[in-house]
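The complex appears here without one of its protein chains, the remainder shown in place.
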Amino acid sequence: MKEHAGLKQQLTAAYGSLPIKQPHPDELVLAISSESFWPTLNSLRETCEITFVDLFGVDLRSTHDAFQLHLIFSFDAEQTWLHFVIDIDEQTAAFLSLASLFPAAGWYERVIWEELGLLPQNHPLLHRLRLAPDWPEQVYPAREGFTWKEPITAHEPIQFALEAAPVGVVDYPLGPVRSGIVESGHYTLRTVGEELIDISVQPFYKQRGIEQRAEEVSLELVPLLAERISGTSAFAHSLAFCQAYERAAELDVPPRARFLRTLLAELERLYNHLGFQADLCQATGLSVGQAQFDLWKEQVLRLNARLSGHRYLFGLNIPGGLSRDLTESGQEEIHTLISALRKELPALSRQLLASSSHRDRLERTGVLSPQQAREYCAVGPVGRASGRDRDLRRDHPYAAYAQMDFTVPLLQEGDALARAKIVLEEGEQTLRIIEQALAQLPAGAIATPCPAPTPGESALSWAESARGECLHWILMGENGKLRRYRVRSASFANWQAFSLAIPGHNILTDFPVIEQSFGLSFAGANG
Amino acid sequence: MFSWIRKGLRTGILTTRYPAAHDRMPEGFRGRPVIDPARCLAGQGCSACVALCLPSALYLTRADNGTGEAHAPAASLTLDIGRCVMCGLCIDACPADALRMVEEYELAVTNQEDLRVTASYAIGPDQLASRKENHDGTSA
Partner (left out) sequence: MEPLLEERTVEAAERLKARIQRLFGRSLHIRHIDAGSCNACESEVKLLNNPYYDIQRLGMFFTPAPRHADLLLVTGTLTRAMEDPLRQTYAAMPDPRLVVAVGACACSGGAFGSSAYSRGGIGEIVPVDVFIPGCPPSPLTLIHGLLLALGRAEQRLQGRTILVRNDLLMPSLAQRFGKKEEH
């Protein structure tokens, strides 16, 4: 059991005699009332270094006569998750908004409002967020009784109108169908002459209702859905789901599975980071650089296909371990590719950062200040480029990361160049981790039989995908199905921070560079 | 600038010659599933693959024998590659080895019906005539 003297003392001081449960060594759970949670969170925020991570709601009216809010913080100093559970009764169906204490909570509260129907009082901007404009009012998908498969009648579209631009200011609409092979999403760029002064982002065109679908299929099919939340983070998402399942069933996977999961997760990070540099080179017009990074990305994808039968590592994670083992020849191939990249990547990075046509467009472009990154809880490389020293692999180790030796790069400038440098450095660290995982790979089984968790069991789990922290939470229901599935992908957390990087000495042609330097996924945020 | 040109030239030609030459996918690549209707037991009431198919790419139609019985033998089993996500769960679940994964990658078609292979079970001449399409297209 971990010692939580510091955090526990502060919690007892803030919450008096309320029982603090510790279902797992790294998670403290407190049930508090809706009246007391706002003032005490305020005092806790001032005394403790807690980081806001997630806020979501569950409909438990059929069993507990109330809705339930889950509020998750991270206390990095002790590698602990702080999990508040707040009951909201059906009559009130409201709670005090946390957006004034934690600006990042703004979007999460809007999602609770539109999906569950609980009103966040005093919310600064209460509009629909993810649901399509023609989604009817009063149809709450997160409430029990909503059936994912049933078509619903379309409603008169509710459009969120921006205030009219003043004279001399031009609103430049971009999307959802944009040039290039990109995902669909809309930006309204507000410009004065060439200079960008503001942006309104609408990334939510791709809602597929994955959480709701997962609650209607049998448990063994949920990893398939988890993979398709964001196909380029498939392994990370399915890993987080399987870990949540294993945590709820109180099962440890075999050591070989833990190391293999680490290795495969790093392969996914590797091809994503190589693709990131290729996309950034495309944005700055450095075609040869783009081709070079694309070559390596293709090589990693082909390696994935040889190892697992699928270029994007779909279908590997199962609750209890992995579905396929790594053969001797597979290990050889990984070793060959990693050695080649070990030689090539530093040289390519140096060449990239020395190309003034590329570097000049990245320097001081799209600055996300450390304070903004902290307030809006930016995660992943974006956060680390703006001074947020967080990486789940080091701060809340999972799989075999506790046995890996790697550094987490950190910069303070927060511009596109910092983000590019962080991703390059992380790529090199990834190569180190893969080599260590190969060297330390234990023999043995790759999976243990995993019984379904008992109905009513819930568990939190997480993974650091290429774009940042992903959180999954499950609540087991009857009949071998989930009662509630909650996914918070890294991109959802970072889209809020994206709009803050636009104002401030950026011109219109900087926009593609800023967009690619964030490297966010629309699909992940939509769910 | 010149360093990039040198780099590009040194990399050489890596382009595939497809379609002039036929590339092969690596062994174990999940191209598409193939069904062997002679081995399939759907005609005897088996629905192991259908129960596991998330996109309902494998689906049964049932003969109308008037009883409305839940586990009546199937009239046909269809594999629709247009819905398939190539997860491979059906291959592992089949008790009769009627499904296998092949590494084919030339899957495009002009007509959606070309993506469907149906094994039709003739239970008897009289039931051939009275068969009613009772589409059971949903998974668990």
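Observations on the model:
The letters A and B name the chains in turn, as written, and every chain counts its residues from 1.
Throughout what follows, contacts are C-beta pairs under 8 Å (C-beta built on N, C-alpha and C of every residue); 3 or more make two chains touch, one makes a residue touch a chain.
Model, not experiment: these values are computed from the prediction.
The chain not displayed here makes contact, within the full complex, with A, B. Looking at A:Arg61, A:Arg143 or A:Arg213, the residue that reaches the missing chain in the full complex is A:Arg213. Shown as candidates are A:Ala93, A:Leu162, A:Val177 or A:Ile507; the residue that touches the absent chain is A:Val177. By the touch rule set out above, chain A reaches the unshown chain at residues 132-135, 141, 146-152, 154, 176-177, 179-184, 204-209, 213, 224-225, 228-232, 234, 275, 291, 294-295, 297-298, 301, 305, 311-312, 314, 521-524.
Residues of chain B in touch with the missing chain: 11, 14-16, 18-19, 23, 25, 32, 37-41, 43-48, 54-56, 71-73, 76, 80-87, 95-97, 104-124.
Everything that follows uses one rule, which is that only the chains that are shown with their structure count from here on.
Annotation: 33 Å between the Cα-based centres of chain A and chain B. Interface residues of chain A, counted against chain B in their complex, comprise 149, 217-218, 220-221, 224-225, 286, 288-289, 291-292, 295, 302, 305-306, 308-310, 314-315, 351, 355, 357. Chain B contributes residues 1, 3-5, 7-8, 11, 14, 25-30, 51-52, 54, 85-89, 101, 138-140 to its touches with chain A in the complex.
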